[in-house]
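Just one protein chain is left out here, and the rest sit where they should.
What follows is chain A.
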């Protein structure tokens, strides 16, 4: 289990992370969300031991994090970086060895991953000769090749085309199934909704939402109604309990205060015309995020 206890990090008076306490269970995918500058990368760096917490403790399965643990941790930084002039396989093997893997095993694992990512033909190419998407794949391989117990992925899907996103998602799920604990941050809410059971939303260095995805949605209270109708739905905004009406191509998307309001809306629609669709939806993570972080986002 990864445990952060009352972790605070200040830089010259600026507080990047404040009293962050988290418990991330083993063998799970944990989503770490937050706007730019919310303190995600700083938190990751502290988990990796690159930065030391100003106060509080971080422990992985009972041991404080430091360089002794580096062979058990994998990291995909947000700012991707590899030696541009070095050959792909050489480089992955070198980085794996730095994480304590022996030479032979590192080479074998590298081959296996290159095969899984259909990138064997790049093994002897220089990194700078690859396309950006392929560089991302190599970067991902470099972060997981030494079979870490704890994997930290900072924006793993950014800059990838949909095909590669699927490829990477499969790899992430496969790693999770084989027992890796994965913490990842993303700007793409749908990826988090799809992959994570637990999540945390950071705002100004503090967690504003934290828990199981289902519970988070339920406790949020507000719900959405999707309506497709062939008449104007503008009048609905006068009904109490409706927080927002957003017009869509075929009707409108309403945000309501609580589930009960849906019945009033349904009644109000009667006799107005033909309603093709009326659906009560769970709030999206995007809604929750925008509400909690309070900033226009994406």
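Descriptive notes on the structure:
Just so it is clear, contacts are C-beta pairs under 8 Å (C-beta built on N, C-alpha and C of every residue); 3 or more make two chains touch, one makes a residue touch a chain; residues count from 1.
Convention: contacts and distances are computed from a predicted model.
From the set "ABC transporter, permease protein (Putative)", "Polyketide cyclase/dehydrase and lipid transport", "Flagellar transcriptional regulator FlhC" or "RNA polymerase sigma-70 factor, sigma-E family", the protein name that UniProt assigns to the chain left out of the figure is "ABC transporter, permease protein (Putative)".
The hidden chain makes contact, of the residues A:29, A:58, A:82 or A:262, with A:82. Among A:18, A:40 or A:99, only A:99 touches the chain that is left out of the view. For the options A:51, A:173, A:268 or A:290, the residue in contact with the chain missing from this view is A:51.
By the touch criterion stated above, the residues of chain A touching the omitted chain are 9-12, 45, 48-52, 54, 67, 70, 73, 75, 77, 79-84, 86, 94-95, 97-100, 142-143.
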